[in-house]
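All protein chains but one are shown in place.
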Amino acid sequence: MDVERTYGEVATRARQSLRDVERVPGVCKPNSILTANNIRREFGGIIAVDVDHFEVQEGSITALIGPNGAGKTTFFNLLTGFDQPNLGSWTFQGKDMSKVASHRTAAFGMVRTFQLTKSLTKLSVIENMRLGATDQKGEKWWNGLFSAVWKGQEAEITERADELLTRFQMSHMRDEYAGALSGGQRKLLEMARALMTNPTLVMLDEPMAGVNPALKQSLNEHIRGLRDQGMTVLFVEHDMDMVHDVSDWVIVMAEGRIIAEGTPDDIAKNSAVIDAYLGNRQGQSLLEEE
Amino acid sequence: MEVSVGKTIGRRLFVALIALGSVLGFSFGTAKAAEDGYSIRAQVRDQVRTADGKADNQPLSGVEITVTDANGEIVGVALTDAEGVVIVSVPSRADYTVSLNEETLPSGEKLDAKTPAVQNILTDSFITKTKVVTYFTGESQTVRQPGFERVAQRISDGIRLGLILAMCSVGLSLIFGTTGLTNFAHGEMVTFGGIATFVFNVTGLAFLGSLSFIPGIRPDGTFHIFWAAPLGIILGGGFGWALNKRIFGPLRRRGVGLVTQMVLTVGLSIALRNFFLSRFEGRTRPFSDFSLQRAWDLGPVNITPRDFVVSILSLLILIVTALGLRFTRLGKATRAVSDNPDLASATGIDSEKVIRLVWIIGGALAAAGGVFRGLDEQVSFDMGGRLLFLLFAGITLGGLGSAFGALVGGFVVGVMVEVSSLVVPTELKTAPALLVLILVLLLRPQGILGRAQRVG
Partner (left out) sequence: MDWNLIFENSLKGFIGINAVYFAIAALGLNVQFGYTGLLNFGQAGFMACGAYGLGMTAHYFDISFWWGIPLGILFSVVLGLLMGIPTLRLRADYLAIVTIASAEIIRLVVRSVKFKTYFGGSDGINGFSSTFRALGNDFGIEESNRYGFWPFRFTGRELWVLIVGWLIVAIFGFVVYKLMKSPWGRVLKAIREDEDAVKSLGKNVYSYKMQSLILGGVIGTVSGMIFALDRGSVQPDNYSRDLTFYILTALVLGGVAKVSGSIVGSMMFWGLFTFMDNFLRQVTKDPVTIGNVTIMKSTQVGQLNYILIGITLILLMVYRPQGVFGNRKEMAFDGR
């Protein structure tokens, strides 16, 4: 598998579809897999998220960036049902997700990871992976006692898990407690586990946080690999090099609003974005710059 | 490092308990004849009305009571004495039948249908060594006061209870707010206050008898309640301080999880309750001052001068506490840490100092609650433990972690418990508190004044 800087067919398609999109906040995409409208979240007077329109292009790797406190993780939580907005609605693959509870979004094909890794340290790596599979017969309490009912499925799940572990180069840690893994390995585990749900959209909350530089390249490749397999990736990040390296599209948030969108190159040159990070325009509406 | 902290805590705890037991190695209270065996105490009362129309129960003497065992063998036969009481020793803790010979009742007296002549006693109903069986003759004379009077009386009782609950709850809520710990031994901290004061007031500390030149301190080492109560409250604060310093502080610093600490408070509760039971024994006992008083008749409400003063004092203490929390620097810091620990430490507040203060004040307030409750309803080994669930209802209603919430919630629960006895049988009057608890959790889990984020 050639993972150097030659873009595969899928990647090329992704970039081409975005080529003609206007570089304007809240712009519409040719094939939006996730669309959000008028999302508003307040915490006791402080407006954490105030997004008019938001679209993620199907099959692309989209980065959501912005300075600390911009509302990125809150926005993530809202979209995945881990928090409720005061106003607004959003759809995933055309289906209205506004009333869907957090545990059901995975059933629809949306899976997320967390900023503070939630690898289950008291379970082994392989058990973590097995947990990720959906529609397990053995998870119903009336089936639990009768191993004949779920043994077959469990074997399939284990096979799939082992494949993923090999791909993420973690097979040798298979039977270790997840608590024994390093920070970076836990990130990989969380990502691999999320893939067990066979998602359509993978939402990663700061996948690079706390990961050592050597592992970052490897993570990048895994993320590209996800897109190449047909999944859409949306991730929040602070590491600008990594963002520039791997994303097809970048959306910038500041103070709860989307202030810019474009390819990584566009964003690197966008003065409004630079100002938002440097904080020169604190207190003023960033949109007035346009 | 870990093990040595654990060893130290364990050792200290053990030593402290043994020391306490030996120093105060005698029973807290007047000598009671040790009852080695089991007995059944039967009493016969006639329900009459006194001259001024109040209900009264007169003892009936000379009534024949027979106790037989499970095989029908007679264990004892006796006549009731002048007090209407007969005590029959039984060989063991087993099933028995108690029969009253109706022909020996004074002429014209008939048993109340509520208490039939033959009553069966099951083995397990021997909670203590003596099982009490009461027979009533005549008809129940309890007059139902006119509606308004009853309601007013209940409200007055409720206010008294509410003030005490509010005092006890503040500590519980603040401990939760500042450390995240739900303290299941808080009831015992209330009991501690009552019993510590009792020791000063009734049992006396003989070696302090030489201080009797101070007014209020008697030669046998007993202190007037005016001395005993503040001493009890101070000791309560000290107890809280000690718990934090020796147990919860080190555990917190070790990073021990909250669930582990909570289970530990369960163990503490078991140990303390039974310690109190072993030393204080199972009866309720009053303080030696102000315990027998005639109630003032304030219109629709009857209240003893003692209860009136206690209520005023409770209110004062609550007001001082509320003002302290609101206006002093330490008070504001406490509210900050309790409300939002992360933010508070980011602004440079010394959380450890605040936590220490919370345990001291919480312990003192709980002890105060125990003292006042003891004045109101006598002291027992269980006086605080019985209130624990009401305290929880109160702080949940008010909002876990909010001090003002505890004040409000505790007060409301207290009033509600007493007032509900108008519609619910007295024995079940704490049940509505549970209902409130469940409703609050369903509708507004953070309580009246709590923060939504805390709820999970």
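Going in written order, the chains are labelled A and B, and every chain counts its residues from 1.
One rule holds in what follows: contacts are C-beta pairs under 8 Å (C-beta built on N, C-alpha and C of every residue); 3 or more make two chains touch, one makes a residue touch a chain.
Just so we're clear, the structure is a prediction, and the values are computed from it rather than from any experiment.
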item	value
Neighbouring displayed chains - absent chain, whole complex	A, B
Contact with the hidden chain (one of B:74, B:122 or B:343)	B:122
Hidden partner interface residues of subunit B, rising order	3, 5-7, 9-10, 13-14, 17, 21-22, 25-26, 34-35, 120-125, 127, 176, 182, 184, 247, 251, 255-264, 266-275, 277-279, 388-389, 392-393, 396, 400, 425, 427-428, 430-431, 433-434, 437-438, 441-442, 445, 454-456
Hidden partner chain, residues of subunit A it touches	80, 82, 101-107, 111-114, 118-123, 127, 130-132, 134, 136-141, 143-145, 147, 150, 154, 177, 179, 193-194, 196-197
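Going forward, only the chains that are shown with their structure count from here on.
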item	value
Intercentroid distance (Cα basis), subunit B paired with subunit A, Å	55
